[in-house]
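Excluded from the complex is one protein chain; the other protein chains are retained at their positions.
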Amino acid sequence: MTTPSAPARPLRIGMVGYGFMGAAHSHAWRTAHRFFDLPLTPELRTLAGRTESSLLAAAERYGFAQTTTRWQDLLEDPEIDVIDICTPGDTHFEIAMAALAAGKHVLCEKPLANSVEESEQMTAAAIEARAQGVRSICGFSYRRTPALAYARQLVAEGAVGEIRQIRAQYLQDWLSDADAPMTWRLDKEKAGSGALGDIGAHIIDLAQWISGQRISSVSGTLETVVPTRPAAGDLQGLGGKGDTSGERQDVTVDDVALFTGRFESGVLGSFEATRMAQGRKNAMRVEINGSAGAVAFDFERMNELEIYDATTPAGRQGFTRVLTTEPEHPYAANWWPTGHGLGYEHTFTHQIADLVTAIGEGTDPSPSFEEALQVQRVLAAVETSAADGSSWTSTDPQSSTQETSR
Amino acid sequence: MTTPSAPARPLRIGMVGYGFMGAAHSHAWRTAHRFFDLPLTPELRTLAGRTESSLLAAAERYGFAQTTTRWQDLLEDPEIDVIDICTPGDTHFEIAMAALAAGKHVLCEKPLANSVEESEQMTAAAIEARAQGVRSICGFSYRRTPALAYARQLVAEGAVGEIRQIRAQYLQDWLSDADAPMTWRLDKEKAGSGALGDIGAHIIDLAQWISGQRISSVSGTLETVVPTRPAAGDLQGLGGKGDTSGERQDVTVDDVALFTGRFESGVLGSFEATRMAQGRKNAMRVEINGSAGAVAFDFERMNELEIYDATTPAGRQGFTRVLTTEPEHPYAANWWPTGHGLGYEHTFTHQIADLVTAIGEGTDPSPSFEEALQVQRVLAAVETSAADGSSWTSTDPQSSTQETSR
Amino acid sequence: MTTPSAPARPLRIGMVGYGFMGAAHSHAWRTAHRFFDLPLTPELRTLAGRTESSLLAAAERYGFAQTTTRWQDLLEDPEIDVIDICTPGDTHFEIAMAALAAGKHVLCEKPLANSVEESEQMTAAAIEARAQGVRSICGFSYRRTPALAYARQLVAEGAVGEIRQIRAQYLQDWLSDADAPMTWRLDKEKAGSGALGDIGAHIIDLAQWISGQRISSVSGTLETVVPTRPAAGDLQGLGGKGDTSGERQDVTVDDVALFTGRFESGVLGSFEATRMAQGRKNAMRVEINGSAGAVAFDFERMNELEIYDATTPAGRQGFTRVLTTEPEHPYAANWWPTGHGLGYEHTFTHQIADLVTAIGEGTDPSPSFEEALQVQRVLAAVETSAADGSSWTSTDPQSSTQETSR
Partner (left out) sequence: MTTPSAPARPLRIGMVGYGFMGAAHSHAWRTAHRFFDLPLTPELRTLAGRTESSLLAAAERYGFAQTTTRWQDLLEDPEIDVIDICTPGDTHFEIAMAALAAGKHVLCEKPLANSVEESEQMTAAAIEARAQGVRSICGFSYRRTPALAYARQLVAEGAVGEIRQIRAQYLQDWLSDADAPMTWRLDKEKAGSGALGDIGAHIIDLAQWISGQRISSVSGTLETVVPTRPAAGDLQGLGGKGDTSGERQDVTVDDVALFTGRFESGVLGSFEATRMAQGRKNAMRVEINGSAGAVAFDFERMNELEIYDATTPAGRQGFTRVLTTEPEHPYAANWWPTGHGLGYEHTFTHQIADLVTAIGEGTDPSPSFEEALQVQRVLAAVETSAADGSSWTSTDPQSSTQETSR
C-alpha cells in the first residue's frame, strides 16, 4: 500500500452564507482541483452564518471544518486565505470592504453591491488591495459556461465580423403565479432590485463581456406586474409557502425589466429580464448578429452554441448547433468525452479553477470589481431611465446630464 | 362524358401591381375556391401596371384575362367587383380612395398607407362605403397562419389566463451585408419607413390581434445601421444587384426598430423589427405569457405552435410543440392529412377565402381599415418617440401630449 | 385593355381517381405553370371515377372540364395527352398498361402496382412505349421536396464523403387507437401491404435515390399490432367513422415494418415504417452518415435540412439547420423570398413541373417505372424475409435463393 503525498499548498476558504449559493460554491471548491491542474488546493476551513443550528448542518453537508456565527472571525483567522461572500446583496459591501482591508482574497457573489456608490468604494478598495497582491473577483459565473466562453472567443476572433445587434433575455416564470409568496428577493431593502439586478445583471455582464464593449447609455422600463403577494413568515430565508394569515405584502421591486442599450461602438442591444415569462424556466439567452456571422445561446440548452457563418457557401448557411463538449471548447477537455454534457454547477467549478489559478500565479482574475461596477452602473442607469419616462441615461459616472439616444 | 356546371356566381378581380405580392395574391384568388366552399367564385379579370411588356407577361403568368396600364380602368369596368391593391405603400391612398368611391370592394396590402393622415381618410371612406355594402380589408395576411389563428383562439378562450407579457420579434438578415444594394424599400419616400413599417407592422398587428388588446403608448428607438448603400439602377423595382458606378446612396429608413409598448390593460410588450439579424431569415416570432399558460410562434417553423399549459400536472409541464395541421386547427381541415405542412402562400389563400365568404355573406372582413389604422398609429408613435429620445408616446389621436410610462 | 395571348401549347390531362391524391395532383397541374417556365401548359380535361355524383363535385372543385365514369374513355379521347392515375394500387396495372398501349404519357401514383410481377410488366410496357416517345413516371413526389433534392445533390457532390450508414424512418400514428375503424388501406386485397407499401415505399425510394445506390438484400419483420378493427361501412372510400354494429374486421396488412437493408456498396441501412408511432404525425426521416459529413431530414420540418460537415474546423462542428428556401436550393427560386416556407403540395407541383418539362423536351422523367420496380422488389423482398424468419433476401430478380448477410 502506498499513500499519496498530501497536496503541496493548501488554499483555505472562509465562506459567509450557506444558502443556494453556498451549496454551489462549496461544491466548486471541493471539485475544481479534482478536474483541473491547480497550483493550490482549496480547503473548506470555516463557514460563517447567523443561525447556529442550520449553520452546523450546512457545514457538515458542505464539508467545512468549523463554523462561526461571527463572520468577522474569518478575517481574524490568519489561516484563512479567501473570503467567499454568498450572502444577499445588502451585506456585500460591509463584508468585502473588511475582507480586503484584512488582506484576504475575495470572491463576492453578484451583484457586487446594492448601489453604485458602494460598488465604487469596493472597487477602489479592491484596486488598492491589488497592489498588495490581494485578488478579488465578482461571481458572474455564467461566463464560465463553455458555450458562452466559446462565443466570446469567436467574437474576439472576428467570426461574426462587425457586430450589428445584440439581443439578451433572461426569462424565468417563477413569479407568474400571483399567489406565489413574498420572498426577500422581492424586497427592495434586501435585494436592491428585482428581475433587473437578480437576473438582468447576468445578461448585462455577458453582453458586455462577449461583445468586448461596454453599454454607454440606456432607455428602460421597469414593471411590477403583481404588486402584492401573500406574506411570508421569514424574509431572511429563501421564502417558503408563505404564512396562512391571508395578509399580503407589497412587492417593492420590479418583476419585468425591459431596456435598450447603446454600446460604445454605437451598436444597439435589446435586453429583457423577467420572472413572469410563463413556461420559461431559465432561458438566459444571448444572441450577437454581425456582418459575417452570429452566435446564439440559451441556458436551457447550456451545452449548445448556435453559430451562423455567413461565409459558408450559399445553400449551406444556417445556424449550426454545436455541442460545446469538444476538447476545443473552453473547460470541456477537463471533463467527459464528446457529447457528455455539463450542468449548472460546472460554471462555479470553472470559476474556482480560474480563481485559484490566478491566486497561485499572482494574476488578477476576471470579472474584476471594475467590471462588476460597470454592470452596477448599467443597472442604476436603467432604474434612472425607467423613473424618468424611459429617457436615455448615460452609464458614465462623469455624465451628470441625461443623453439623447446618440 | 359529363360537363360540370359552371360556377354559379363569379367574383371578378381587378389587381393593381404585379410584383411579389401580385404573385401571392393571384395564386390565392386562383386557389381559394379549390379548397374552401365559397359563396362566390373568383375570376382574375384585369391586371393593371405601369410597364406594358412585363405587365403582359405577368398577366399571362398569373392568369388574368386582360391588362391595362391605367389602373383607373378597373374602377370604370362595371364587371369588376374587387380591387386588389398590391403596389408599394405610397400609392395605396389614391387607389383605395378611388376604388371605394367607385363602390368596389377593396383588398389593400399593408401598410394601409404611408401616413396616419392618409390612413384616417381611407378608414373614414371605408366606413362610409361599408354602409353601401362595400367591403374592405387590409392584407395582414399572417393572421391567417393556422398556428397564429389558433393562438388567438386559445388566448380568447383563456388558455393562457391573464396576459402578463407579450414579446414580438421580426428578424430578417437580408441587409446585414453593407454592400447589399439600395432598393425602394430603403427609400423613405416610397416605403414610408424601414424595418418598422415593412415587418414591424406585422408583429404589431399580430400582437394586438392575438391578445385582443390595443397598444396605447410606446417608447422606441430606430436605427440605420448601414447608412449608405451601393446605388441601384431602378428603385421602382425590387432592387437587383445595383449599378456598377461605385456610387452609394443614402438609406433614409431604419434598419432596426426596437420599442416597448404598453397595452390597454397595462401589460408591457417588447418589439423588435430588424433586417440586420444575421442568420435569421424570416423569424417572425410572437410569444404571450399569461398567468395560466403561454403560446409561442416562429414563422420559420410556421406549422408549429408552442403551447405551455401551467395547469398540467407538475412534472409534465413544458412547451408542447403542436403541429397545427389537425382538423381542429383553423383552415387546416381544408388541406392535407395531419402532419403535412402548409407554406407561406396559404396565408393569402386563407385571406381570400375569408374575404370572399364575407363578400358573399354581406359581412365585414377583418382586418378592417380601422384595425390597420391602429397599426399605423403605433408605427407613427414609435417614430415620434424615437425622434424624441424614446419618450413615451400615446397612440391615441386625441392625446396631443406625450405620456409617461403609465 | 389588352388580352394576353393564349398559352401556346396545351397539355391535356385525364385523371383517374379523385380522392386525396386527386386533389393534390390537380392542384399541381393547375399551379405548376404559374411558377415555373414550362414548354407546355397543362389543361385539366377529363376526370374519371366510379360514383357520378361525387365525381361531378370533384371535377368542379378541381377544375376539370368534363367527367366520365368509364376510365377507358380517357384513352379513347385523342385530345388527352396524359393519364394521371390516382386510384388505389390494385388498379394501377390495368389502367397504366392500357394507357401506355394507347400512347398516352402516364403519371402513376406509387406504389407502381401491388406486386412485382405486375410492376415488371408495366416497366416492360413503359420501356417499349418510350421508344415511341411516350413518357412515364411514378409519383414518388417526396423526391421533389427541396431539402431532399438538395440532400441528394450534396451526397452526389461528395459532401458526406463515403457513405457509412443510412437511416430511414417513416413514423405516423393514425392507427395507434385500436378502435380506429377499418379502411381500404388495411385490406391486403386493395392496398397490397400496410405501412410497408404505403409509407415504407417512400423511404426506400428516397434512401436509394439520395444515396445513388440500390438496396441489394434485406432482413425484415412485419407486424400487425392491432389485428382487428371496427368494421367500416365502405372499404372503397377513405374510411370513415366505421359502422355501429360493433363488428370487427381483420386487419390483413402490417402496422409496422422494420428491416435492415444492405446497399450495393455494402453499406447497411435501417428502415422503419409504422403507423403506430404515437405522437409522430408525418415524421418521414432520412439520415445519411458518411466519412466526411452527414445530412438529416424530417418531413415534419420539411423546409429544413440538417447538414453536418466534418471538415469544418474543430470546435465549430455540428448539424447546421439550413432553411431550404434560398435561391441555391432546388425549386426554391421559383417561389417566395428566403425564409418563407413551402408546404406538402409543392412536392406535387414540382413533380408536374419536371414532368411537363420532360414531355415538352422529349426526355424521360424520373422516377421511371424501372426505379419504381426496384422499390417494389425491395418491398417484396421484405415480405419474403419477414415470412421466412427475417432471413436475408435478395432484391435481385435473378437470385432464386436467399442470401446470407453478405
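Letters A, B and C mark the chains in the order given here, with residues in each chain numbered from 1 onward.
We take it that a residue touches a chain if its C-beta (ideal position, glycine included) is under 8 Å from a C-beta of that chain, and two chains touch if they have at least 3 such contacts.
As the structure is a prediction and not an experimental result, all values here were calculated from the model.
S.K.: Please identify which residue in C:293, C:315, C:339 or C:365 touches the non-displayed chain.
M.R.: The single option touching the absent chain is C:293.
S.K.: Have a look at B:18, B:150 or B:392 and name the one touching the chain we're not showing.
M.R.: Considering the complete complex, B:150 is the one touching the chain left out.
S.K.: Among A:94, A:177 or A:345, exactly one should touch the missing chain; which is it?
M.R.: Answer from the full complex: A:345 touches the omitted chain.
S.K.: Please identify which residue in A:60, A:162, A:361 or A:396 touches the non-displayed chain.
M.R.: A:60
S.K.: Take the complete complex as the reference. Which residues in chain B touch the chain that isn't displayed?
M.R.: 150, 307, 309, 312, 314-323, 326-329
S.K.: Could you list which residues of chain A touch the chain missing from the display?
M.R.: Chain A touches the chain not shown through residues 1-5, 7, 20, 23-24, 26-27, 30-31, 34-35, 46, 52, 56, 59-68, 73, 172, 174, 280-283, 299-303, 323, 325, 335-346.
S.K.: What does the interface between chain C and the hidden chain look like in terms of residue numbers?
M.R.: That gives, for chain C, the contact residues 160, 164-165, 167, 173, 176-178, 219, 221, 223, 225, 256, 258, 260, 268, 270, 272, 274, 276-280, 287, 289-294, 296, 308, 310, 317-319, 386, 389-392, 404-405.
Everything below uses one rule, namely that only the chains that are shown with their structure count from here on.
S.K.: Residue numbers at the chain B-chain C interface: does the shared fraction exceed half, giving same, or fall under half, giving different?
M.R.: Copies use mostly the same positions to touch.
S.K.: If you average the CA atoms of chain A and of chain B, how many Å lie between those two points?
M.R.: Inter-chain centre distance comes to 42 Å.
S.K.: Approximately how many whole Å separate the CA-defined centres of chain A and chain C?
M.R.: Averaging C-alpha atoms per chain gives centres 55 Å apart.
S.K.: If you average the Cα atoms of chain B and of chain C to get two centres, how far apart are those centres in Å?
M.R.: Each chain's C-alpha centroid was found; their separation is 36 Å.
S.K.: What are the residues of chain B that contact at least two other chains?
M.R.: Counting only residues that touch two or more other chains, chain B contributes 280.
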